[in-house]
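Attaching a single structure in structure tokens format; questions to follow.
A single protein chain has been removed from this complex, and every other one stays in its place.
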Amino acid sequence: MSVPVYREADEKAPPVLQAQGLVREYGSVIAVDEIDLSLARGEFLTIFGPNGAGKTSLLALLAGALRPSRGQVWLRGEPLDFGEVEWRRRIGVLSHQGFLYGHLSAEENLRFYGQLFGLSDVDNVVRDKLQHLGLQERATSLVRDLSHGMRQRLALARTLLHDPDIVLLDEPYTGLDPSAALVLQGVLSDLRDGRRTVVMVTHNLSEGVALATSVAIMNRGRFVWQGKRAELEGDFGQFYHTVIEGHG
Amino acid sequence: MRNYLKQIGTILWKDLLVEFRTRERLITMGAFVVLVAILFNYATDWVRVSPEDIASGLVWMTIMFAGLLGVGRTFHLEAEDGAFQGILLSPVPKDAIFLAKALANFVFLYIVALLVVAVFMFFFGLEVSRNFGMLAIVIGLGVLAFVALGTLFTAVSTGTRMGDTLLPVLIFPLLAPVVIYGTGATSQFLAGRPLTEAEGSIKMLAAIALMAFFLGSLLFRFVVED
Partner (left out) sequence: MSSKKILLAGTVLAMIGLVWLGAVYWMSFFWVSTEVTQGIAQRIMYVHVPAAWTSFLAFGLAALFSAVYLWLRDERLDRAAVSAAEGGMVFATIMLITGPLWGKIAWGTYWTWEPRLTLTLLLWFIFLGYFLVRSSTENPERGKRHAAVVAIIGALDIPFIHLSVIWFRSLHPEPVVIKAEGPTLPGDMLTTLLMSFGAFTVLFLGLFLLRYSFENLRSELDTRSRHASV
């Protein structure tokens, strides 16, 4: 195992989430090509990019759902060990799929995941989360009977159920009606409590920038632009298109 | 260890609960078993053969094919909303996931296997009461071996373009010993022979089941990782 190299010398604590030289190939297709990133506690990184840029693969690599072909991911300076499972308690993943069982109720789904994560007080945690996301009235409905927005909220509750300090979100806004988007917006703002590190992939430029502390633009497996949100000036939409076309 | 067993129990319970609500697999497997028995009736010349002569073979082949039908669906339920990914991302060791899925399959297939025996008893007047306990054990061991190999290789075949059609090619050659010892012991029981004669077969079946579970828990992680 190689020793993590810290980019910022002034930071004593190792970054919460770090990746270096991350590459993922599918046969001869390169989905993620030499990605480096380093995120401290409280950072919120939003990744933009066209479809097929490798954003979802990158998120899967950071989540430990995919093994890198080359490169390495570190959590608080510890390299990801795929033979271990404990570090998975610290990560919450919202994919574009909900990971929910249609034939189980909202409550049963959450309880199932709560037990898998070995939560000590599953019943209370589940009740709190359902309430927090405004799902308490639909707690006993089967997931297949819930609307898309409801399911998305439930998936978000599932993601945050075990209070992870690293949250990875893949297109959380997809298919949401305005009111569901508003709930989501509130929950995502709450994630910026300084305790957590968030990486979000989205097409939603305005919301994505509003929440972010750092922004990256990804194209063809690489970060073509990366920086703090404070560095961004003017119309981000225009900036985004310029960057993407510059690397088209 | 307690946590490990609890995680297995959680996944197993979830599978049983979902099956209880949908009844998809039990209904299809059960219907398959009865329909096969009906077809066997017309496919066999009962003037020339008596049920006892071929029953053990038919029982085992019916269990195998019904098992293929049921075990092949192990991960369909999980694939629906990517839920299997959710399990893989949770802090559950991969061997615990394997054991839970295999045990859930065992529950379904064992129920169906006992139904097979009942159907043959009902349709063909098969006499099983003499050694029913031993028969249940032999079939149980065979089903254990089947679900261990079946669960592992369903995970393999689900990841291919060929899907479930690949499953029999992968597991039938491996199951030859199960069929050989299983039918051997079963026909001895049906013939009312002393139990000691089947002892060797039962031990072999137990050894195969144990080995299959061991290898399955060991190798499952290489199948589901990405």
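When the chains are written out, they are named A and B in that same order, and each has its own residue count from 1.
Assume a contact is a pair of C-beta atoms (placed from the backbone, for glycine too) under 8 Å apart; a residue touches a chain by one contact, two chains touch by 3 or more.
Just so we're clear, the structure is a prediction, and the values are computed from it rather than from any experiment.
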item	value
Touch with the omitted chain, as defined above, among B:V49, B:A79 or B:M162	B:M162
Interface with the undisplayed chain - residues on chain A	25-28, 30, 69
Residues from chain B at the interface with the omitted partner, ascending	149, 152-153, 156-157, 159-162, 166, 169-170, 172-174, 176-177, 180-181, 184, 200, 204, 207-208, 211, 215, 219, 222-223, 225-226
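Keep in mind that, in the parts below, only the chains that are shown with their structure count from here on.
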item	value
Touch list for chain B against partner chain A, complex	3, 6-7, 10-11, 14, 17-18, 21-22, 77, 80-83, 85-93, 225-226
For the chain A and chain B complex, residues of the former touching the latter	60, 63-67, 82, 85-89, 91, 93, 95, 97-104, 108, 112-113, 115-118, 143, 158
